[in-house]
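One protein chain omitted, others in place.
Showing subunit A:
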């Protein structure tokens, strides 16, 4: 006789109960293994998909401006082993039939592009290939035609006089034919980041696109496979930076294709000149409608501002031609009339009177047409009447003399004012930041090669976007995701795991207590309690090994099932249907080991009582173990339950007052409430003697006798109902939210519009809307509405809709009026208008921002008062969260003031986000969509936006509900087992009741009420605990709870549990009850 023989015999004999325990272990291991597999599969799928989209591309350069093909050729020569492909990547809008799809990627590619995917893509002019998703959105097939609206960004700052604002000037329309529909996976889904959201791509011939946009020989993207490109500057020229040079007498003019230099461009040139120890003068020009001296008028003249001329305030220098034209002699005063763009975009006429104090010779170097940078439609016009400029020209005021001047001197300035005055003409806003310098004047003695070289060396390449990003490495990094899916699914499956573990512990206890007398005799034979327990633990370990092994296999099946759900019913959680299972040894072995260990610990817990009981007690059998002696100190449990409830109420209060996170409050309060309930019933079900015995007091006595078993069952049901009720109560639906409520997540805005490209007109004004195509009828529809524009920097979506890790977030810059308006639900400050915090200058140089609380916590891993660091064209910047928005429409982006935004993103000058307050929401939405849809504007209701964000959360909650339902099943399974076990163990007791004349139905009723009361108490306590615990969350989200669904779920739980108890008793027990008495008598 050996221990192993005893062990094996026991396993053979008690195989049924051991099988039940093993089933519990299989369930637990299935859950853990499945979760781990999903945890690996989701990020791996994201990575695989993202990698498929970039093919063999390792690096990408995406410039904010166009650069020359020469730059590409230079690099190709230097890296002959690398694979290169250039592209023109633009954004646009597509239209087919009645369907308009904004925010489409227009990709001008050549033959080399497809080689990254080992494919061929040969597109002729007017031919396009689109991806599957876009084809589906448009409802388009091969050989059908569609319209492309492509935004060609203006070189000139768009809020200035020289910016072209008309739609026709900036948006190119191409009518093309679809020749191929590419699968979304791979080249069709091309994007240079790991965001799983499927892009809408249109591939068009690069040459054809460049020609249509009048940008031949220019590209903005270079894709590379192979070695990293280290020395970008070596291959750059000033032309790539948009800088060119002109010689004027003995001076050199440095100018920009942008017409004016941006601050960063200018500082780069100035640094270069400093290095060469060269002095420079800054200059610019403006156009005036007329210069008048009495009756004498000169129309449409250029005026200049040049450093070094030393023109005092209020004075003007004129050239000899103008002096003659206006018959100026002595100290005349002349009146200037000119346009200034207003906030509304409308040109406002201004006049200015200046005193003429000097006349400049026509051969002076500043009187040069080259002082004006090349401007298509102006500098290349043969006469004034041929001007094609973005402001109105009244040709009736143009005289022959004016044309004569133009013929001889073109755009050479007729007058010169101080640089301060000229700057004000360019920038009409107070504290504005518009660039005004158009020319840097240096001596012609300068070494041009050195100058060009130094300009390139000192250029801020970040500003230009002229740097190669390691897209492959970035995708590998960000694909690991902001969301830990493994941890998330373990959390989602937590209850099933807990239920399985409770079930294992309960079954182990039931099984071992029924063998108490065996333990007693073994102890009497000299076995130590430790060795007796170890026998049961070995049995348990065998179950764990078998159960965990099978559980690993079923875990794979479970993971497949979950992935199927994630790509179908639960697609809202991931946003992609391209997920696949990825099996790896780590998940399988890890899942098996964890399943084994936690199950074994559960068995360890279930056998811990062996040590507590003496041999004699064990010999007396299971009753002496299971029966509660009721010897606890009186009132101990009652006190504990009161403490738990009081603490829970405090936590709920703190969470509802935003003194702590509502999520943390939910968990802590929930745990306290459940624990308090446990102690309450532990106290209530203590044995107490009584002088009377009724049917229900008898039932209660039985509950007290088997208190530990009752409490385990109570816990199973309390947890399950807590979970389900909490989930349903947390499910948000913002459809019914009053969007005009300023303090809601919509901030009082009913609509949000996002433009694919800047509108160039001020949509807030009637004039601006008229220029955008609004009719009188449209104006009537818009009556009572107000629009708040905001600037937008496209980084990465930080909401839960983006699974990939965020490196640079989307950023919105809101105006002063938006800030002054306030609104939304903001935590972190008690000031009346927390938005004013966005104006603050932080001591550490960080920029104050707001973020949506959930996005900040879960995507950016940050919080109130904390900072994150991002890299922009201006370098590394710290953003500090000075306020958190709750359930807001800003879940996808970080919000800062317009002032800070313009400092960080100088190349973004016009708004593309609009927030609209509307009386008649659907009418305003319809109007805006009708007039602006073709301009690439998408208008959405704000509660629809809130619901889209909450869709992910609700999907997780749906998953929670489904998995929680599985947990309920386990609880009910446990209930059935308790009924059967109770019956088997208490046959003697039941036979006694029958011998006393109690009917079968009455006995059945006793058993039924014992389990039902336990289950119902658990369900009630769990439900109430859940509702109390989620109360702060409901308050803060301002969402509408689906009370009908809640009642339906609770009622369903109750009914299902009671029905199952009844059916079990009726089917299994009834048959046996009749035989019980006969057996006992026999």
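One rule holds in what follows: contacts are C-beta pairs under 8 Å (C-beta built on N, C-alpha and C of every residue); 3 or more make two chains touch, one makes a residue touch a chain; residues count from 1.
Convention: contacts and distances are computed from a predicted model.
Peer 1: Please identify the absent chain by the protein name in its UniProt record; candidates are "Lipoprotein-releasing system ATP-binding protein LolD", "Glutamyl-tRNA(Gln) amidotransferase subunit A", "NADH-quinone oxidoreductase subunit F" or "CoA transferase subunit A".
Peer 2: So the chain that does not appear here would be "Lipoprotein-releasing system ATP-binding protein LolD", according to UniProt.
Peer 1: Based on the whole complex, identify which of A:518, A:740 or A:815 touches the chain you can't see.
Peer 2: A:518
Peer 1: Mind pulling the subunit A residues that touch the left-out chain?
Peer 2: Looking at subunit A, the ones touching the missing chain are residues 1-3, 5-6, 9-10, 12-14, 517-518, 520-522, 524-528, 531, 614-616, 619.
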